[in-house]
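Of the protein chains in this complex, one is absent; all others appear in place.
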Amino acid sequence: MDLLSNLALGFGVASSLANLAFCLIGVLLGTLIGVLPGIGATATIAMLLPITFQLEPVSSLIMLAGIYYGAQYGGSTTAILINMPGESSSAVTAIDGYQMARKGRAGTALATAALGSFFAGSVATFLVAIFAPPLTTIALKFGAAEYFSLMVMGLVMSVALAHGSVLKALAMVVLGLLLGMVGTDVYTGAPRFTMGMNQFADGLNFVAVAVGVFGIAEILRNLEDEHDRQVMTKNITRLFPNREEFRQMVGPVLRGTGIGSVLGILPGGGAILASFASYTIEKKVSKNPGEFGKGALAGVAGPESANNAGAQTSFIPLLTLGIPANPVMALMIGAMIIQGIVPGPNVVTEQPALFWGIIASMWIGNLMLVVLNLPLIGLWVKLLTVPYYVLFPIIMAMCSIGVYSVNSNPYDLFAVAFFGLLGYIMSKLRCEPAPLLLGFVLGPLLEENLRRAMILSRGDPTTFVTRPISATLLLMSLAILVLVFLPQIRKRRDEVFTESDA
Amino acid sequence: MTASKLLGALFAATILTAPAFAQSYPERQITMVVPFSAGGPTDTVARLVAERMSEDLGQQIVIQNVGGAGGTLGASQVAKAEADGYTVLLHHIGMATSDTLYRNLPYETLDAFEYVGLVTEVPMVVTARQDFEPADFPAFIEYVKANADSLTLANAGIGAASHLCGMLLMQALEAPLVTVPYKGTGPAMTDLLGGQVDIMCDQTTNTTQQIKAGTIKAYAVTTPERLDLFPDLPTAAESGLEAMQFGIWHGIYTPKGTAPEINQRLSESLQKALADEDVAKAMADLGTAPSPAEDATPEALKTKLEEEIARWQPVIEAAGVYAD
């Protein structure tokens, strides 16, 4: 069979001793740098990219893939341990992962993330191998109208991220959307909300906003009552999940893998939605949704799997079209070009060893990640026993370096401070940061695609319902809306009744 | 790095202004500012030449990506840097166009820099979706003129190569197409591949692989001569569109006041890097070629910049689009 011989070719390339070593080094470096707070996958890869230039093309890309997986997992680790996500995807992990850590279940959360990612990564790798070309054809059917409808669906889902007031969560989403508008307007070049500072012409830096509203706000909260509040539970019982927890993991991991794989294929930013969508679904199917936001295992297992599956399948547009789906993929293309490989539709046929080598190394990278990180979990968890007043100055130093390293823009650091303050005030007012972050990520995509769809349809708004994929997505959004709000309304009625009884 | 080098760096950082110092240049690491994010085409060009130049200079050239505001943030950082030869800028045609596109630039383009030389000039190709009707470029011109208001033209954002080329194309054909801007080349190319938009004119760097794979249709190149890469593609000038002759040229600059000896030294090093076979091959893969040695000089770059500022000003003003 063709696929088998191709995979054999790939594994032959990827499992040479040297390439295995490069993959391992990549995973290790990626994890070690990515685990530093405020340094997300993009910054990690940008920092480590030059190291790979000296190598053979295949080895270099294999190492880079290793760095990528390592950095992703490193990002999830900081999200769980200190509530500091470095990517939009790990923002979701932070919601329940951090709560688990506070309850002494950091080890379980980290192991769940590692195992879920591994499973999702393995499945998605095979999807890439088998379906890459046909899936690309589907992805190209997505135009502006489809993306707009997809983003609408994402927004509807975002409401489920809240575990407090839905109203406040909505307000936070809208605030996030507004913050996403900051920067130069793509269509007219008009600067918006930049306060006359060219430094914000390309918009607010995601890492700055995320580090501010999540990480810094959390540090400030912990500093409120230093004398009488224990920040972290010290008695960590187990590092690994028990049988019961494994059982709980299965469903979310399977669903997350499915969602992530599908969304990752879309080059226009589908992978962003993967972890958010998974969280929504887990909360919806869970028997006790009240647990979400307070340390639900499914709230880590699902989104982490979805995220990794999406990360994997987002290689499809890269490899088959030569088009990067996100900044990380753009870095990968840069690395390929420097190696003399210009990615494009012909890479599969012209350089089969490279193409299948990378696919095989994806799986090997995932395997190494799990082998490497399961033993490291003990070490990461130990970090929590470091007194908090020692930990947070280190966090501040690392995130200053991390944020600055991306664009060498001091204004990004000013934004960190500003959003730290905003995030702190918001958390004092019991408004949660995750919906804000989702809004921030979706805002530009939503507006851009809406306006583009209107231009392409010559101002005909029916384009959203006459295009079948778009119409389907909008119908699905409506269904989700009903599913989310119906129980809310019913609950509200119940509450009213109980009150009048009393 | 050793302690003595560190001391050298300290020393250089503080009292290095005297031109006499130029003789021993370079004594420490040089920072090459690329005003775009890592992994993009300009970054790739920079890393290619920086690697070879490092070998020749005997000092490492590190790339610093200072992206933002169409390259003007990185350029203004270099404009403000010390003129000691340890901060250089690699910028493309945007250096000339931003002079008009941005009405509040924090520096005077022609007054804030010294020149090292031209690096490469990337040709542009007029392309369209795979199933676009016209068979060749003359037919394309006819068709576009006749259907101007129903055709869409993609670009990768204001100031991007595809935006500049699009403006030239529309002015040359006197055909006001429906412009559809994107954020970057990636999404624009995706929509062209998917047939969501009709026409795009972009650098060979971004289009070559797609054209070869037949996923998009190519009509003409913007170079004075046909390209070795696509011998069958006519130049725009062959069909009478002389105005459509341009490329995305890249140049290396230093801050105003940098000693001429230093610029000369960098220029020599650049010429050696551009003569390197590996660099030529890597550039050929991108659909471009290194600039000839006589263009990799301070004088040639200065002339180019002046010419290009004068050339683009009326084009941009006629289009009435600004980036601020």
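Note that the chains are named A and B in the order they appear, and that numbering of residues resets to 1 at the start of each chain.
Keep in mind that, in the parts below, a residue touches a chain if its C-beta (ideal position, glycine included) is under 8 Å from a C-beta of that chain, and two chains touch if they have at least 3 such contacts.
Please note the rule applied: contacts and distances are computed from a predicted model.
Student: One chain is missing here; what is its name in UniProt, given the choices "DEAD/DEAH box helicase domain-containing protein", "YprB ribonuclease H-like domain-containing protein", "Monovalent cation/H+ antiporter subunit E" or "Membrane protein"?
Tutor: "Membrane protein"
Student: Using the touch definition from the top, which of A:292, A:424, A:440 or A:464 touches the missing chain?
Tutor: The missing chain is touched by A:424.
Student: I'm checking contacts with the chain that's been left out. Which of B:37, B:64, B:254 or B:271 qualifies?
Tutor: Selected residue, touching the omitted chain: B:64.
Student: Can you work out which residue in A:22, A:98 or A:392 touches the chain that's missing from view?
Tutor: Touches the omitted chain: A:392.
Student: Going by the contact rule already stated, which one of A:190, A:250 or A:285 would touch the omitted chain in the full complex?
Tutor: Result: among the candidates, A:190 touches the missing chain.
Student: Applying the definition given at the start, please give the residues of chain A touching the unseen chain.
Tutor: Output for chain A: 33, 47-48, 50-51, 165, 167-168, 170-171, 174-175, 177-178, 181, 185, 187-188, 190, 192-193, 216, 219-221, 223-227, 387-390, 392-394, 396-401, 403-405, 408, 410-414, 416-417, 420-421, 424-425, 428-431, 447, 450-451, 454-455, 459, 461.
Student: Tell me, which residues in chain B touch the chain that this view leaves out?
Tutor: 1, 6, 9-11, 13-14, 31, 60, 62-64, 82
Here is the rule we use: only the chains that are shown with their structure count from here on.
Student: Could you tell me the distance, in whole angstrom, between the mean C-alpha positions of chain A and chain B?
Tutor: The answer is 33 Å.
Student: What residues on chain B touch chain A, complex-wise?
Tutor: 37-41, 43-44, 47-48, 51, 63-70, 72-73, 76-77, 101, 104, 106, 152, 157-158, 178, 180-183, 186-187, 189-191, 193-197, 208-210, 212-213, 215, 281-282, 285-286, 321-324
Student: Note which residues of chain A are touching chain B in the complex, please.
Tutor: 46, 49-50, 53, 140-144, 184, 186-189, 191, 198-199, 201-202, 267-268, 317, 321-325, 327, 330-335, 337-338, 340-346, 407-409, 444, 448, 452, 455-456, 458
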